[in-house]
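To start, the structure under review is shown below, and the notes come after it.
In this view, the complex is presented without one of its protein chains, the others remaining in place.
Order as written gives the chain letters A, B and C; numbering starts at 1 within each chain.
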Amino acid sequence: MAPTRSERLNAQSVSLWLALVFGAVLLGAFVSFPGFFPPMSPDASAQQVAAFYEHHQAMIRASMVVFNLCGVMLVPFFMVIVYQMKRMATPTQVLAYGYLSAAASGVTLFAVANLFWLIAAFRPDRDPQQIQLLNDLAWITFIAPVGMIVAQNVCLALAVYLDGRAEPIFPRWVGHFSIAVALAMVPAAGAAVFRTGPLAWDGAISFWLRNSAYGAFLVVMFFVLRRAIERERGEELDAAAELQLHAEAVR
Amino acid sequence: MRRIPAEARIDCVWILLSGLTVVAWGLAKVHGEHRLTPSGPETVAVLAIASVKSRLIIRQYMEVRTAPTCLRRATDAWLVVVMVTIAVMYAYA
Amino acid sequence: MTGATAALPARVSARDDQRSPKLDLWICWWVFPAFYTLFGLIFVVLTRVMPPPRPGVGVDQINSFFHAHGTTIKLGFALLMVFIGLASVTNGLVAFQMKRMSVKPIFTYAYIATLAVGAVPGALFAAFAFLAAVFRPDRDPHLVALLYDVGLLTFVGSLGCFTTNYLVLALAIALDKNKVFPMWMAYITFWQIATELLAAPVFVFQKGAFAWNGAISFYEGTVIFVVFLGCLIVLLRRAIQQQPMDELVQD
Partner (left out) sequence: MVSILETTPTEQPRWHLPGDINIWVFVLADLFSFAFYFVVFMVYRIEHGSVFLDSQRHLNLTTGALNTLVLLASSRFVALAVQTARTGDYRRATRLVSLGGLCGILFTLIKSYEWFREIADGFTLPRNEFFMFYFSITGVHLFHVLIGLLVLALILRELREPSLRRASMVEAGAIYWHMVDLVWIVIFALLYLAR
């Protein structure tokens, strides 16, 4: 019997649709933030940075406010991953709690970075040195701390490898993919140190590789989770059907 | 009701402790006026009284009197270390 | 044991036995000493945040401090950017052990939440402030002095999240009937709250025993934290060894 409409709209699928909608909104904000296309150069002088904020003040505020509103909306999405990790037949659920803890801190960092940009854009007539400082802090907080995401992906990969279920929750390649994304993001920590070259915060590795890798990870996990939820619903229906057969056999 | 010795012991200790406190307080009060000059003998007296009071509390109230030897030594060590260090540093000041 | 993990039949599968049991627990346990040794290396040797430099110094001394240790600060905190996630893995391990206790998981969720809060202002703000301070040699000295205060006051001064964290852990251990951790560990955990209280005056004093590098506000708290950490690592090892293979952990 096909699941009725109400059964399809369970917590997990709602969280996924939340992530899809707000992911799209965040992508829009990401594209519309003048500081990302092309990414601001860390070598710019204080006056150039102040002029940039003066010139693009409206768009900076608009995009960053959207970021502020929607950035934390991805938390339910991460919690669906935590729930699925708890369903895995790993010896214990310690990795799920590690993932949860890392996700909580990771999202906080994103919110803090966003606030630095908004403060910088609040009074463009401020002393250029102060605007440059706020801009530096914003970029360093946004790009450099990859540790939380690396920890999340490592926990996820370990859980996938240790999943002893006959039919694992996430296929094996999800583990490899998580590790690959984590490795792609590690060098971005250099953005807090270098002002020029690929490792600078506008460089190929720290900006483009890091953000595209993380974007790809979110998109891929969206589809992987969707299939995992479908399969879970299938399992529940089979179990329910089995129960019914058993009840009839007893009668 | 005949006072059970254990409770009587606690009352004696309490009277002794209170008495010592009043003595220490009196000592400090009497020398109230020239408080500005540090006086060696008075400090030593006060510290001695405090040590006796502390040991009474540890041994009688905390019942370390009947506790295993390692606990007795540990509490005594603490008291000696604290009081001697303070006295030496006072002498040094 | 109260409650059983969900989807019990799917947990035990054929491939479970030949792999070494509790592999994920032991991985997380080894992360504990590894991460805190690295934490000590970064904060003590490389970036000299522990023991903290003197608070009561002028702008030029602060700038010469950053000038002298610029490279090691950059190296140290770049490393922290990558490995800060391991702190979340250690939180996950302790949170899992709290789940094994007989108390309801309220304390576990509180433990994860408080440490997720504590990670950002407690450690990462110091990293961001110091990194920004050494990011540009031509920054205004007064702003560098501002970053010096931001970094050290947030590192030594963030008390509330850790106090709540210690309180919640102490209560969980005290009320636990399964005796995952011995009772004296509850007292040692609770004992640290007094040191947090005594760190409160760091916001008032610039010199003396209660400044942020004071004998009481900093050194005593650090010594007691190291004692607590040592006890925790040893007790976690014992708890993992003693956990029966088929123990049902509440979900």
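By our rule, a contact is a pair of C-beta atoms (placed from the backbone, for glycine too) under 8 Å apart; a residue touches a chain by one contact, two chains touch by 3 or more.
This one's a predicted model, so the numbers in the text were calculated from it and none came from an experiment.
Novice: Give me the visible chains that the unshown chain touches, in label order.
Specialist: B, C
Novice: Who touches the missing chain here, C:Leu198, C:Leu235 or C:Val249?
Specialist: Answering carefully, the residue with contact to the hidden chain is C:Leu198.
Novice: Considering the entire assembly, which residues of subunit C contact the chain that has been omitted?
Specialist: Residues in contact with the chain left out: 182-184, 186-188, 190-191, 194-195, 197-198, 201, 204-205, 208-210, 215-216, 220, 224.
Novice: Under the stated touch rule, tell me which residues of subunit B contact the chain that is not displayed.
Specialist: 4-7, 10-11, 13-14, 17-18, 21-22, 24-25, 27-29, 32, 35-39, 42-43, 46-47, 49-50, 53-54, 57-58, 60-64, 66-69, 71, 74-75, 78, 81-82, 85-86, 89-90, 92-93
FYI, only the chains that are shown with their structure count from here on.
Novice: How far is the middle of subunit A from the middle of subunit C, if each middle is the mean of its Cα atoms, in Å?
Specialist: 24
Novice: Measuring from the mean C-alpha position of subunit B to the mean C-alpha position of subunit C, what distance in angstrom results?
Specialist: Between these chains, centre-to-centre, one finds 40 Å.
Novice: Per the centroid of Cα atoms for each chain, what is the distance between subunit A and subunit B, given in Å?
Specialist: 63
Novice: Looking at the complex, which residues from subunit A come into contact with subunit C?
Specialist: Within the complex, subunit A contacts subunit C at residues 42, 86-87, 89-102, 104-105, 108-109, 112, 127, 129-130, 132-133, 136-137, 140-141, 144-152, 154-155, 158-159, 162, 164-166, 186, 189-190, 192-193, 195, 235.
Novice: Subunit A touches which residues of subunit C in the complex?
Specialist: 5-7, 10-16, 19, 21-25, 27-28, 74-75, 77-86, 88-89, 91-93, 95-96, 99, 108, 112-113, 115-117, 119-120, 124, 127-129, 131-132, 135-136, 139-140, 143, 147, 249, 251
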